[in-house]
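Just one protein chain is left out here, and the rest sit where they should.
And now, chain A:
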Amino acid sequence: MTPFTTSHPRLVAALAVLTTAALVLAPFFVREANLRLMIEIFTVFTFAQSWNFLAGYVGLMSFGQQLFIGLGAYFVFFVSNTLGLSPFLLLPFSFVFCAGFAALAAPFVFRLRDAYFAISIWVIAEVVRLFISQRDWLGSVSGLPLVATRGMDRSFVATTNFYFAAALVLISVFGLYALSMSRLGLALSAVRDNEGTAAAVGINVWWTRFFGFVLGCGIAGMAGATYYMSVFHVEPGGAFDPNWMVVMMFIVIIGGVGTIEGPIIGTAIYFLLRGWLAGTGNLYLMLLGAAAVVVMLVAPKGIWGVVRTRFGIDLFGTRRRSPVAQKFHQGVR
């Protein structure tokens, strides 16, 4: 029996350096239009990864992650327009704003469990959407433009946004890896697997979960702000659209929940399908849905789950199900 190598910290560190270098250099070689597509891909990936973090690492299934996408965007647009501040300066604070919002909501939504918890955040998202839609000072249904970017050089805006989106990708891949390797990550996994036992060995379940929730929501918020800054306009119907949730779930489920690699694969598949099926109109959503159903039936652990079981590759693999455990779990069910 060969014990499993559960992680390759050096390989991951090397990968982090290479990825960072590639991302830093990208704007010098990539055309502006492609840069914008990459911003979209990176931010959508970060949305998905934030939901994957909550569902797969913290054990909190939310159906309302679009709440933080919208909140992050509105925070930057509104404050920038009102105070005349640079949106790029405000962007990191969209994390603080959304994390703070999540922290205030947590004492209430944590009283609910499972499906009730999932729905409760969706309800908050709808309430916030309706609130904004009825306030003229927030642009009501037609939304807000980003005034500060009007005089700016478009390619400067695209490049700066790109770097923020790239930073989000690095955080949601290598930051998540570092977190999962830490003692806090261990506590998160323990709480997700069995909260009673986690408490019985001294873990404060509530605060551990609170930390995970706040972090996951803050990252989604910052990604939301970055996404909407690159399109220069935000309106409530789009920013708080439950369709964001569908996209996130599609990406995570198809790639593999509770893994770092899964959403990377899922995001690639989502954008490829979107490109191929762009001309098919409404059929596009049905095909997307069919793809998700097929993956769920054939590979319940997602595509990365299959790759890992079949080839024994586990790049970031730590503190998650190894191939043997996976077979074991499938065997008993």
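Here is the rule we use: a residue touches a chain if its C-beta (ideal position, glycine included) is under 8 Å from a C-beta of that chain, and two chains touch if they have at least 3 such contacts; residues count from 1.
Here, contacts and distances are computed from a predicted model.
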Hidden chain of the complex, named as in its UniProt record, picked from "Branched-chain amino acid transport system ATP-binding protein", "ATP synthase subunit a", "Ring-1,2-phenylacetyl-CoA epoxidase subunit PaaB" or "Nitrogenase protein alpha chain": "Branched-chain amino acid transport system ATP-binding protein"
Contact partner of the left-out chain, one of A:A73, A:L90 or A:A187: A:A187
Contact partner of the left-out chain, one of A:A198, A:I251 or A:I265: A:A198
Absent chain, residues of chain A that touch it: 3-6, 183, 186-187, 189-190, 192-194, 196-205, 258, 319-322, 324-325, 328-329
